[in-house]
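Only one protein chain is missing from this complex, and each of the others stays in its spot.
For subunit A:
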């Protein structure tokens, strides 16, 4: 069963990215309207807009939260060729402990890229306050704030050329201390002749350099998003890849190789490949335990994928947008399925939905609820 709750973000254009903080209690959205907005959930589970500001002079691609250990920190990247780090400042409040006015200040502007910065991600907190960016000119950059209490200072630690325009990156959040810091970078270069489009980079303590350890040769189409699954005790890593189809690759570190070269070699297998989107897949996202993958594609659907204990992946649910409101929904004739008809539910709540929806006010969330029925289990 699903329950849903809608928020009008009041962005003037489509949202490019939504990011949640570590606890899922704060939400940041960014859009083509160059604004970033921050929403906080109150104790009644209503979402309130607490900050909105013009962050860049171009479309804001991505927004991401730092670990709360570093305070309330956001990073954004934009078409305007910059990435920025933002920190929330709580203003003076008359009574200590009470929440004062909040505002976000730009702590730094990372201007090293000469082209659009396409992705920005904070590293796992065990590595310190590290920020990785990648840009359309094919450079992956790692920045560090050496003093975590002073976010104005960021040093460009590494600059790695990937040779192909980069579109996305993902840190490997592994808990094992045996694993070196690892990240994957994807390229949306459309020329299949240029070879693999997903690169695995690893940081070596000895040489103090990031170097490419693997290229996923089987992925030659443009890659639009990649995501390492949270690793909860598996011996291998899972990487979801959004390309002309959805793929899930398993990367099993080969133990011997580390000893010889100082770099981890991986035994890479495609454990799943799905054509269900029938066209390009744009975004992929794992849930917190790395058990369910959500993928969005050009078909306009969001599909949820889950593996069973035998590691077989299958689709468990599909979300789709529909402008047709409840009224039209009830008039839709039952579409016959293969085994004899699909249930079409008529909407008795039609009347209650429309007025509720109209109540959505500016800034304040007046959520309307619609409930979608689904057993949690079958997911």
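Keep this in mind: contacts are C-beta pairs under 8 Å (C-beta built on N, C-alpha and C of every residue); 3 or more make two chains touch, one makes a residue touch a chain; residues count from 1.
Here is the rule we go by: contacts and distances are computed from a predicted model.
Novice: One chain isn't displayed here; going by UniProt, is it "Septin 12", "Nuclear pore complex protein Nup85", "Myotubularin phosphatase domain-containing protein" or "50S ribosomal protein L14, chloroplastic"?
Specialist: "Nuclear pore complex protein Nup85"
Novice: Which one, A:79, A:122 or A:143, makes contact with the chain that was left out?
Specialist: Considering all chains, including the one not shown, the answer is A:79.
Novice: So which bits of subunit A touch the chain we can't see?
Specialist: 1-16, 18-20, 22-25, 27, 29, 31-33, 47, 58-59, 68-72, 79, 88, 90, 92-93, 96-99, 115-116, 118, 125, 135-136, 147-150, 165, 167, 175, 188, 224, 230-234, 280, 282-283, 285-289, 292, 294, 296-304, 309-310, 314-326, 329, 334, 337-349, 353, 370-379
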